[in-house]
Every structure is written in structure tokens, then in C-alpha cells.
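Just one protein chain is left out here, and the rest sit where they should.
And now, chain A:
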Amino acid sequence: MSIGQLKKIAIEIRKQILMMSFRAQSAHTGGALSCVEILVALYFRVMRVFPKDPSNDNRDRLIFSKAHDAKALYAVLSQRGFFDRRVLDGYEMDSGLLAGHSTRNVSFGIEASAGSLGHGLAMAAGVALAGKQRRKQWKVYAILSDGECDEGSTWEAVLFARQHKLDNLIAVVDYNKLQGFGYTKNVLDLEPFAEKWEAFGWEAREVDGHNFTQLVDAFTSVPFTKGNPSVIIAHTIKGRGGVAKHVNQISSQYKPPTEDEYKEVMEILDRGS
């Protein structure tokens, strides 16, 4: 799929995210918007997936550890054909099938339950270890938030993956520089971030997380070094493409669009496509 087509899909995904956010008046919109290009690049260009045969053993696996931003994953999986778009209407609604934090449902393409930060990379390492033991060619992607790199358990998994040479494991950090209640640099500064991963024996590459060319180039170059796990640090902007006043603001984590804001932002997105 061409970069131009990926861009069009990204616009559609942003519309779906904002629709879910508006309908459920839900939080966690900013971090969903910041990882749109990452997920679109993976699911529409890079990963081997089988929407009509979702548990096919040859599929690449993706563990969405920053599961508070699950509406981005839901929108992408639906767009990719794993389930009907109408299922998105139930996001965070009474009796809906899609919780605010994603729950394991392989038939929907959701590989793991998550929601508490710092769990996903360890699970992904376990899946990657199984792949190595069984000599499989598939890869495992773990999508992390920058905030969950505060968690000690994330760094336990970083140590583990390197020890066991899990070069089939790719961590992607959606580095939007904002966490729950502050800028990461003011809460627990992660810098020098890439150097930390490299000091732990990973191969790191930094990309513009909204630039498909850079993302695809990085994703198709892994493992950067055979025998080492890879991390792609994707510099992103929280709330990108959403309601203007929340972009790069803490409010993007919490504030859903009002009706006027929703109409306005949807019009802007429609013009873009």
C-alpha cells in the first residue's frame, strides 16, 4: 500500500477515534491520536495478519500495552477487516463489546488484555520467546506509551529480552512526551531515552512517528542487528489531528470533544481526505 493510501487511512482512523470519543464522552483521546500512523503503518503495510483467519499461527503478533488508547487499535482492526465497523459503536457503552482498555480477543485481532501499565512488554517477550523456541518466523510488536517506561516492570522485560536474544521482538514507544498528569520531562524524565535502551543492549532507532516513510523504513529494517531486540522510539504529538486546543496538552488525555468541537474537527479531517 502506498504512502498516499496510508495517509488516507490515517484520516479515516482519526475520524473513528473522535467519533468513539465523542459518543462515549471518553478520555484517552490524545494518546490514541498520537499512535495512529504507527498502527496504520504496521497493520496496512508491515505486519502479516489474516483478518479472515485471525488465529492463523503464521500471523505477526501485536501486544498493545498502552491499552488506555485502545480506541486507536479498535479503529485500525475494524478498518483492516477484523470486525464490523458497527462494533465500534459499543466502545465504552453499556453492553458494548469494546472496553476502554483492550481485552484479549484473538478473533478480533486483540492478542492480550492490558490496561495496567508496564505489563505488555513482558507478555510480548514471552510470546517472542515462544516464537524462538518453536523456530517461527513471525514477529512480535509491543506498543508502549512513554508513561509506562516509568514502570520498573518495563525495564525488567527490557533486560529479559536482551538476555534471551529476542530479535523477533520490536518495542515501539509512542513518545508523545505527555503522561497522565504532566510532561514526561517534568515527571520522570526519560532522557537520554534511546541511550537507555541501547545501554540495556537493544538497538534503538528514533523516527518521526507521524511520518509514514520513516516508520515503514524502520519497521522493514528490523532487527536492526541480528540477535538483538529492537526499539523504535516514535516522536509524536499527543492529540495530533484532534481538537486544536488539546493538542500537546494534558487535557488531551481527559477531555472528549464537545458537540461543536466534534463537528469542526470532523470537517477539518474530511477536507484533508
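Heads up, the rule we're going with is that contacts are C-beta pairs under 8 Å (C-beta built on N, C-alpha and C of every residue); 3 or more make two chains touch, one makes a residue touch a chain; residues count from 1.
Throughout what follows, contacts and distances are computed from a predicted model.
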Protein that the absent chain corresponds to, by UniProt name, given "ABC transporter permease", "Malonate decarboxylase alpha subunit", "NADH-quinone oxidoreductase subunit C" or "Transketolase-like pyrimidine-binding domain-containing protein": "Transketolase-like pyrimidine-binding domain-containing protein"
Contact partner of the left-out chain, one of A:G96, A:G115 or A:G201: A:G115
Options A:A157, A:L178, A:V243 or A:V265, residue touching the unrepresented chain: A:A157
From A:G126, A:G180 or A:G201, residue that would touch the chain that is not displayed: A:G126
Touching residues (missing chain, whole complex) on chain A: 63, 103-104, 111-116, 118-131, 133-134, 152-153, 156-157, 159-160, 163
